[in-house]
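Left out: one protein chain. Kept in place: all the others.
Chain lettering (A and B) follows the sequence in which the chains are written, and residue indices restart at 1 in each chain.
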Amino acid sequence: MSNKLFPITVTVNGVEYKREVEARLLLSDFLRHDLGLLGTHVGCEHGICGACTILFDGGAVRSCLIFAVQANGHEIRTVESLGTPENLHPLQQSFHEKHALQCGFCTPGFLMTLVPFLEENPHPSDDEIREAIDGNICRCTGYEKIVEAVQDAAAKNSQAK
Amino acid sequence: MTEKYFGKPIKRLEDKFMLTGNVKYVDDIEVPGQLHAAFLRSDYAHARILKIDASEALKRPGVVAVYTADDFGDFWKPGPLQVPPPTAIPGSQFNARTLVPIAKDKIRYSGEVLAVVIAESRYIAEDAFDDIIVDVDPLPAVVDLEKGWENTSVLVHDDLPSNMAALVKQEVGNYEEAKKNADVVISKRMLIEHVAAAAMENRGFIASWDERNQEMTIWAGTQSPLTIRGSVSRALGLAESQIHVITPYIGGGFGPKVMTSLADDVLLPWISKQLKRPIKWIEDRRENFLATTSERDQVHHCEIALKKDGTILGFKDVFYHNTGAYDSYGMTVPLNTQTHTISNYRIPNFYSEIRMVFTNQMVVTPVRGAGRSEGIFAMERMVDFAAKELGISPIELRKKNLLRVDELPLNTGVIGQDFVVNILDSGDYLGNYEKCLEVIDYEKFRKEIQPKARKEGKRVGIGVVAFTEGTAVGPYEGCRITVSTSGKVTMTSGYSTQGQAHQTVFAQIIADQLNVKIEDVRVITGDTNQFAWGAGTFASRGAALVGAATYLAAQKVRAKIFSTASKKLEVPEDELELCEGSVCVKGQPETTIPLGTLAALANPMRGVVEPGVEPGLEATAYYGPPHGSTGCGAMGVIVSIDEETCKPVIERMVMVDDCGTMINPLIVDGQLQGGISMGIGNTLYERLVYDENGQLVTASFMDYLMPLATDMPKKLDIVHNHAESSLKVNPLGIKGVGEAGAIPPGPAIVQALEDAFQDTKLEILESNLSPSQIYEYLKKA
Partner (left out) sequence: MKVEGEHLFKAPREVVYEMFNDPDALGAAVPGMQKMVKIDESHYEAVLGIRVGPVSANFSGNLTLTDEVPPESVTLIIEGKGGAGFVKGVGYVKFEDLGDQTTLLKYTGEANIGGTLASVGQRMIDSVAKSMFKTVFEKLDKILEERWQKN
C-alpha cells in the first residue's frame, strides 16, 4: 500500500480546508479525525445505516462510501452546520420536542437526510417521511417519534410562512 | 411533595447537545499520543492453533507492537465468571468455562482474537494483518444445539465429557401426574432464532496509563463501568483508586455492552501500561456481529396438558439454550426463560428443563427481551395450538387462564436470574388483555374487516397475546446528591447511560423533592471517580432502582436542608417549606434563604460542626429490592399478507402496558416503541445465520436486515394500564419498561399470520420468518 498523499481542498460548513490525504482515507474519517467534526457518526462503514450521512453539494450522501480525495473541490455540510445548543435548527427543535432521539447516535444522519428532503417536500405525508428515512437505521426509537418530529417541523414551517 | 416534574412528559435535558453533535462518544475521544489497536480474528470457528508468527508485521512502518497469547505470559488466563449461577436450585449442574481474552492453543469461535496489532493508525494496524502467518488445524464445529448436546466426539472444551454447559430442572406441582388427568396433551418443537443487539454505535475502548501518576484512565462504551474497574484492578494488581473508568455518551446498549473480560477490556490496559501510551480500539460492524455477544437461539420441546373446557393443567418445556463457546455470563437468559414461561397463566403443574449447550459461536448474553421473549413465545404459541385443538378461540382460552388481580402477588415457585423465587407482584393481566381487545376492536375485525377482506381475496389476520416483563432485579443501585453553594444540584450514580434519558428522569425526581428548577440539576452517570457503587445497566432496572435510590437520597438532603434552615432562621422545621430554590417560612414568603446559602452553612469553614452531623447538603442512598418486579401487558396486531410475495405488513398494533408508575410518559413511550421495533425486526427480518462450519454468514447490514421506518406498524397505539400495585416493592411504585416492547411482537405476529390463513393448516413453529420461510410454510399447509 503506497502512502502517497494527495492535496485536496474541501469546503466544509462554509470553511475552506486544504489538506493532504491518503487515497484510501474515507471522507467520514477525514471529517471526524482530520477536521474534528465529530457530529458525523459511523455505524457500519458499508453504506447501510446512514449514520454518516452528510450533504455533498447539497445532496444527502453517505460519507463512509466516499474517499476524502473525491471531495476535492466540493462543498460539504455536516450536522455542525445546522443549529447550536442555544439556537437549534427548527428540525432539531422538533426532534427535541417529540423525543425523536434516544442514544443520539443515528440522529445526525437522520437530520442530514431530512433537511434536503423537507426543502424539496415541505408537506410530506407520513408514508413519504417513512420512505425518506428508509435508508437510515435507528435502533432506539422505533421511528415513530422521528416521523412525528418531521411532521411537527413541517407544520411549524408552513405556519411561519 | 409538589409534582411539577414527576410523571410529566418532560422534554429531555440532554437533547440539545446530542442534536448538534456536541457530545462525545468513545470514538470522539482523542488522547494525545494515542496508538490504535486492531484485533486479528480467527477465520475458523473451531481449530487448534499450530503457529502464529507476527514477526513480519513488526517490520511494517507504523506498527509499534504485535501481541499473541504467548506474549502475555502469566497475564493470560480465563476471565472471571461475570454472573455466577444461582446455588439455590437443587440438583442444577453448571460447568464454568469462562472467556479467554485471546485464543491460545485452541480457537473456539470464528472471530476469536488471535493477535493484537498496535500501530500509529487503525489503517496501518489492519494492513499488518496480511503480514501475520496463522497456521491452524481445523476441527469440525459444534453449531446445532440438539446435536451438540448429544455429541461427545466434537467438544468445544476438551476437558469436559460433553458440550453440556448447564442442566437445570425446575418443577412446580407434578406435571406427569397432572397430565394423566388431561383431556388433551399437545407437544411441539419450536425454534427461537439467533439475533444481534446491533446498537448503532459499535463497542469501543481506550486505555491510557499515566506513568507519572500511576493511574489508568479508561473510556469505554460499557453498560458496566464498575465491573471493568474491578476486573482491571484485579488483573493488573492496582488499587481501584488508581483506575478511572469513564463512560462517554453511548450509542445504544441493549445488553451486550454489559459483557466484560473481552480482548479489549483485558488486554488493552495491560498493553497501555507496557507501552506507556494510550491505546484506542474502535470495533467495526463486522467485528460487532462476529465477536460481540448476542442472544436468543433456543430449541423448545413443549407440552401442554388441558381439560376439554380449556383449563390448563400443566406445562412442560425442555429447552436447549445456546451459550456460545463460553458461559461467563452464567444462566441469566435461560433462567429468564423459565420464569417467564409460567408468568401469565394459572399453571398449577410446571416442569422446565434448561439444557445449556456450548457451541462454536460467540458467547450469548442478554439482549433486550433477554430470555423473556423466548419463554413468552413458547407459552403463547402452545396456547394457540391448544385453542385450535380444543376448538376454542385463542382469545377465550387466554381469558380463561390468565391470572386475575386477586391472585397476585403470586409466588410462582420458579427461581429466576436474581437467584430468588419469582414473585408476580402486581398487575391486572386479564384487564390488560381485555383492554387490548377493546382498543384493537377485535369484534369488529372478526365480524366486519376480516370477512370483507376475504371476499376481496385479501389475507388479513389478527393476533392478541399476553406478556410479562420481569424487571428491576437486585442487587442494588445507589446515588449521591449534593447541593452546591451555587444552589445547583448534582446527582451521581454508578449507573451508565445508553440513551435512556437518565439525565432527565432522575433530575425530575430531584427537582420535585428539593423544589429546584430541573435545569439546575445535573446528573452524572457512569464515571467511577464520581460514584463507585452499583452493578450496572441491565434488566430494565434503572428507573426502578436508581430512581428509588434518588428519591431516598433526595429525602435525606431535604431533611438536611430543613434542619440547616431551621437553625439559621431559628424557626421550627414544621414552619418551613421549600420555595423554588430556597427555604421560606410558611406564611412569610419574604423570609427566605437560598439553597446555595444553606449549602455553605452546612459546610462551615470555621467553628464547630455538631457531633453526628455530616457536613454539606449531601446524602447518599442505596436501594435494593427483595425481589424483582413484573411489568405486564398485552399486544394485538393486525397483519395483512400478499400471497404472491409473502411479505407481511403490520396494519395495526396495540400495546397495553403496565410498567408501574411512570416518571416520564414520553420516555416510557420511546422505550416501548424502540422495543417494539426490535421485536418486529426479530420476528420478520433479523437473523444471525451460522453455517455448518460455524461461519457467521450474516455479518453485515447487507445480510442482517434491520427493521426500518417502513417496516413499522401503519398505526401503533400504546395504552398505559397501570394497576395500583398490590404489593409495594418499590418506594415509587416503578417497575421498569426497557424490554417490554421487544417481548410480545413475535407471538402476536405469528398468531395473526396463522389467523390470516385459518382455512389452511398453517402452523408456525419458529420465531423468525422471512417471506421465503412463510412461503415454505404455506407450501406445507
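The criterion applied here is as follows: a contact is a pair of C-beta atoms (placed from the backbone, for glycine too) under 8 Å apart; a residue touches a chain by one contact, two chains touch by 3 or more.
Everything numeric in this text was worked out from a predicted model, so none of it was measured.
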Which shown chains does the chain we cannot see touch?
B
Given the contact definition stated above, which residue among B:Ala57, B:Met216 or B:Leu290 touches the chain not shown here?
B:Leu290
Among the options A:His46, A:His74 or A:Lys156, the absent chain makes contact with A:His46
Which of B:Asp53, B:Glu150, B:Asp703 or B:Glu776 touches the missing chain? It is B:Asp703
The listed residue (B:Asp105, B:Glu146, B:Asp309 or B:Asp691) that touches the chain absent from the view is B:Asp691
Had the left-out chain been drawn, it would touch chain B at residues 43-45, 110, 129-130, 286, 289-290, 691, 693, 695-700, 702-703
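Basically, only the chains that are shown with their structure count from here on.
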Distance in whole angstrom between the CA centres of chain A and chain B is 29
Would you tell me which residues of chain A are touching chain B in their complex?
1, 22, 24-25, 32-33, 37-46, 48-49, 51, 78-80, 82-86, 88, 92, 95-97, 99, 101-108, 111, 129-131, 133-147
Residues of chain B that touch chain A when the two form their complex:
11-12, 14-25, 27-28, 30, 123, 127, 198-202, 249-252, 254, 284-285, 498-501, 666-667, 669-670, 673-678, 700-702, 706, 708-710, 712, 716, 741
